[in-house]
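Let me begin by handing over the structure; questions about it come next.
The complex appears here without one of its protein chains, the remainder shown in place.
Presenting chain A:
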Amino acid sequence: METKKAIISVKNLVKQYDDFVAVQNLTFEVYENEIFGLLGPNGAGKTTTLEIIETLREKTSGEIIVDGFSVDKQAQNIKKIIGVQLQAAGYYPNLNLVELLELFAGLYGADVKPMEMLEKVNLQDKAKAKYKGLSGGQKQRFSIATTLINQPKIIFLDEPTTGLDPQARRNLWDLIIEIRDAGTTVVITTHYMDEAEQLCDRVAFVERGQIIALDTPDNLIDQLVNSGFERKKEVKKANLEDVFINLTGKEWRE
């Protein structure tokens, strides 16, 4: 683990709004080619932190280096090597998926074939559909396709699975793991701990703008167990979601 190279390094990040401090002195590193989870309750400062790294928001103080570029001086260079999926972002109205991908290709100055991008996220059948007409899972997969256009080194996914049904969620996990295996670093936020446990190589818990724990999910769980924690209920070998998937099938519906 120690030999891994940090692709994002955040040092003493502070973001202060008029009346409250959203991010207090955050320090962490994201390693190359891992899935890094930022976990925490709503309003903990996850999205703010992501948006500062993505160069979409000004920080109050601190230092951030993304693949050797500083957010202060080389924001433009950073934008070229990252892919961003925003929470609840819409897309240009009245355009179909292929046209939207053409637009993003132009914005990134990338030569990509829209159909190939759609195939990557298994949406080739929806080429002529409008974004608004997609299901929740399809929308998220399309958003991820737009983040891959510039063949980024890092992609940021802000709560990509919120509101999806179990099948769509698992389907998206597979996609995210594929992207990581293809060599891209993934930074993700989520409210779902089972998701973080299955998906993330390392997770950071953020609370009131501070990191309160950072490690691999395994280590964090072990630490808790070693401290004498026990679940009230005996853990079974399957949970209710497994039952749901078993009953309704793994097949993903539109």
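Basically, contacts are C-beta pairs under 8 Å (C-beta built on N, C-alpha and C of every residue); 3 or more make two chains touch, one makes a residue touch a chain; residues count from 1.
One rule holds in what follows: contacts and distances are computed from a predicted model.
Asks: Match the chain absent from this complex view to the correct UniProt protein name in "Transport permease protein", "Gas vesicle protein", "Cytochrome bc1 complex cytochrome c subunit" or "Septum site-determining protein MinD".
Replies: Its record in UniProt gives the absent chain the protein name "Transport permease protein".
Asks: Just name the one of A:Val14, A:Leu86, A:Ala127 or A:Leu164 that touches the chain not displayed here.
Replies: A:Leu86
Asks: Looking beyond the chains shown, say which of A:Ile8, A:Ile64 or A:Ala105 touches the absent one.
Replies: A:Ala105
Asks: Just checking the interface: what residues of chain A touch the absent partner chain?
Replies: Listed in rising order, the touching residues are 54-56, 76, 79-80, 82, 84, 86, 88-95, 99-100, 102-109, 146, 150.
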